[in-house]
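Missing here: one protein chain of the complex. Every other protein chain is in place.
Let's look at subunit A:
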Amino acid sequence: ADAFNRDAPLEITSDRLEADDVSKTVVFIGHVVGRQDDLTIHAGRLTVHYRQGRQIRTIVAEEDVRIIQGERVATGQKAVFDRQEATIVLTGDPRVNQGKDFVAGERITVFLDEKRSLVEGGEKERVRALFHPRSKDNGQNPAR
């Protein structure tokens, strides 16, 4: 699969927007949809954190987050997108579905450049996974 293009244009739509030059944040509120390359993020709230030189480094999505990348659909209550690392860390009942298979835990890190996710359990939530046996010709699994 082509690597995720973290420098591709980012498009965000929402009901409202609030920008705060002191805390250097731009917050999109209400029916937020963000698209970059082959990634789409749906959320109730999305906060863009920028730094000196006005570069976007981190994006935090909250409130019924749903992230779609190809066949992969990740859900949770919070997702932190780190542009530098090209990762998304999901918490708040996180789950990654791929077709009928899924993995869930306390924290999931999705590697956007790879077809890989890291699932971590914790006190409250053990790792759970469900993989359907493949027929011989396409042995794909959503997570290792």
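In this text, a contact is a pair of C-beta atoms (placed from the backbone, for glycine too) under 8 Å apart; a residue touches a chain by one contact, two chains touch by 3 or more; residues count from 1.
Here is the rule we use: contacts and distances are computed from a predicted model.
According to UniProt, the chain absent from the figure is "LPS export ABC transporter protein LptC", selected among "LPS export ABC transporter protein LptC", "Na+/H+ antiporter subunit G", "Formate dehydrogenase" or "Phenylalanine--tRNA ligase beta subunit". Summarising the interface, subunit A meets the missing chain with residues 6-22, 26, 28, 36, 50, 53-57, 83-84.
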